[in-house]
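Other chains dropped; remaining ones untouched in position.
In order of appearance the chains are A, B and C, and numbering begins at 1 in each one.
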Amino acid sequence: VLSFGCSSDDSSTPATEGSSDARVSGEVVVFAAASLTDVFTDIATAFERAEPGVDVSLSFGGSSSLAVSVEEGAPADVLASANNELMQRLADADLLAGGARPFATNAMALAVPIDVDEVTSLRDFERGDLFLGACAAQVPCGQYADELFADADVDAQLDTRAPDVRAVVTLLLAGELDAGIVYTTDVAANADRLRAVPLDVETVAASYPIAVLAESPNPSAADRFVDFVLGDEARAILDEAGFGAP
Amino acid sequence: MTRSSTRPPALLAVLGAVGALLFVLPLVGLLEATPWSKLADLLSDDVVIDALRLSLITSVAATALATLFGVPLAWLLSRTRFRGRSMLQAIVTLPMVLPPVVGGAALLFALGRRGLVGEALDDTTGFVLPFSIWGVILANTFVAMPFLVITVEGALSNIDQRYEGVAAGLGASRLTVFRRVTLPMIAPSLRAGMVLAWARAFGEFGATVTFAGNLQGRTQTLPLAVFVSLDANRDAAIAMSLLMVTVSVVVLVVLRGRWWSGRST
Amino acid sequence: MSGATRPGLRAHVVVRRDEFDLDVDLEVAAGETLALLGPNGAGKSTIVDVIAGLADGAVNRSTVRLNDRVLDDASTGVHTAAESRRVGVVFQDHLLFEHLDVVDNVAFGPANRGLSRRRARAVADGWLAALGISELAGRRPSELSGGQAQRVAIARTLAAEPEILLFDEPLAALDVASRVELRRVLRQHLDAFAGPRLLITHDPTDAFVLADRVVVLEAGRVIQVGTPDEIRRHPRTAYVAALAGTNLFTGEADGGTVRLDDHDATLTVAVTTVVGPVLTTVSPTAISLHAERPEGSQRNVWQSTIDLIEPLGDTVRVTLGAPLPVSIDVTPGAVSSLGLAAGSTVWAAIKATEIHVRPV
């Protein structure tokens, strides 16, 4: 089982170095994947408490939108993506300062609406009478789903391969899909209406990379924010939302 | 009356040229970003062929449905008085205002398998709209119809209604008046509305992905294919976008030559 | 007034707009042609709209009966839709369907009677031939001259076989030659048409040639009704007098003289028995013009200047200015022998016996 590890392991900037002294200030603009909306809102609040001089502005979008924005010169400081390949594309274009580091992982889950009890295992994805969904093969959550099906040796009869996980969640919530492959965090965020069916194979884990941008207008504060995301306080917030450690 | 030899006033020419730039510049940008050498390869992919076929079918079908239901709706809105009329006139713009993804969700609430009407439909006939080409067509119709309704309604309010009176005096029933006088009189606006509706349906993405899903060959239209490729294969996404623009320009230029040559004075 | 079963049109047309108030009783028997005359803005076209069922419901309080059908009844709120009225109208501004060619415009009515496209066109061709415009069959309305369009509009209305015919100035746009010709055609069709006919016109010739009876409208009210002859002989207002080509004045008679109301003049008349308000009319041919003060039997002689000289075919109409604006018809010979010209001074004379006086 390989996870799409970000081309991380960059040597620079150990997480804890020199964070306490030098006061940083100004604004940090963080571009973050839409699936991070809740956690990053909370992390930003916590960071602002820790660094009163810094004002964090969050801009959420689909990972590909964010990547295009960065490539076209968006005046952002930090990018937190849900897609390692896109992050790599930016690194190859020298748009990142010091490379990307993984800060969270997210496992795949077999989600069903709580009132659906017909689905008990991945095997049920071979049934033609159910409405089943997953992400498209071109996006990470779809690649992970395909790996999951391969591992379980399931020939999935999908009714939709959504371009992003949001569409799968929407369809599950509306009861249109009887089951879908989504992230664990999606189930956690909608615990009142979705539940996860336990899987008998080990699930693949997505990795979320974060990086300071090469053209960051405020690199010192940006570094500080990235460090904070990799730190303990942020870890607790991520844990609570269902994100695994990197 | 044509006054061909006179120049347009400078103010209009300048403003109009700036307006035109707003459309031309992004197109040039797109052309610049296009991977010309790989273009043929990228576009001969099965995925592209399937998506193009589906897009053409569903956008045309949606235009037809939007016309079939939208023209009578526009007529009711402009020619009859009933309670809630101006409310309905405003509600018609709903699909334009609603973010498409929410529009798709609203469609699910109404016509999905568990929706208000969709559930009854499923129970009685076993027919399920989402995840099928019918779902794509419905989503396209939903987003495209406002353009048709609003354009046609405006035209209906503009024409000289005395002609309808004359036709009635000649013994034509209201339906005949509508068919043989009203419709021909608004023909140019109807065509414009249909073009708008078609273009909107052809480019529709958000409602479709939510309501109908995204399965190659079944529900994956070109915009969905573009979106899916954006992450992993940007060149393919740009190539397909260019294909969409080309198809649309060709369709519109051909239509204009054929259809719109008749419009005059 | 008349028995409910007598066929024809009976309309009490009432329309109240802000600045205009129309209240007119009309009756047109089957086979009768009624001409509706009146100055611009009198309300003639509004009456057409009401009868055709096209008037604005908000201001229309009319009651209209056609043959045995109640088309509108203001008291009961009955309103028959325009398409069920069988009221044929030729409008002042044609209103031809621009998207149909001439033959299809004319075939529109027949097609509404359920005829096939082919049959309806055949009927339309017949009407085009009857109106002498077969060669226009394939044209679009925008390719027609004003008069051509008017003829097509007439053909279209006749082809719909209505129960009543309304013409709103059907001949207004026609040239003088076509007008004579088309007046004849129109007359044939009016005569052949069994129902009531209502003709709106400004041209007294149209009214006098085509109508059995004339209703004169001014400012929304009927001011005179009668046969064309009665109207011509006894005009009751200056407008009607102008229509009839007669000079009309109101005044006070006092046994042998009439002191005119709006002019600083007193006429000596032959009638000595009438006292009080009167209408005084003088035919334009009954006034003579002279270079010098005339001697003779004329009792009314005065000097004036010439306002206007209008050649009218074989006669010339001379209009005098103050003190008494009258129109006088003289021969072209008289114009040159007397050296008449606008602005020149002349003597005018009327014999007392030529002045008609009627009490009002």
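Worth a mention:
The criterion applied here is as follows: contacts are C-beta pairs under 8 Å (C-beta built on N, C-alpha and C of every residue); 3 or more make two chains touch, one makes a residue touch a chain.
Computed from a predicted structure; not experimentally measured.
Only one copy of each distinct protein chain is drawn here, but the full complex in this file has the composition A x1, B x2, C x2.
In the analysis below, only the chains that are shown with their structure count from here on.
If you draw each protein chain as a dot and join the dots that touch, you get a simple line with two loose ends. Ranked by how far their CA centres sit from the centre of subunit C, the chains are topped by A. We define each chain's centre as the mean of its Cα atoms; on that basis subunit B and subunit C are separated by 55 Å.
Inter-chain spacing, taken between the CA centroids of subunit A and subunit B, is 35 Å. Centre-to-centre separation between subunit A and subunit C, using Cα means, comes to 87 Å. Multi-chain contact residues of subunit A (touching two or more other chains) are absent. The set of subunit C residues that touch two or more partner chains is empty. On the side of subunit C, the complex with subunit B involves touching residues 52-54, 81-83, 85-89, 91, 95, 97-100, 108-109, 112-113, 142, 156-157, 160, 162.
Note for the complex: subunit A touches subunit B at residues 63-64, 67-68, 83, 85-86, 131, 133, 136, 138-140, 158-163, 166-167, 170-171, 174-176. Partner subunit A is touched in their complex by these residues of subunit B: 101, 104-105, 108-109, 112-115, 130-131, 209-210, 212-216, 219, 224, 227-233.
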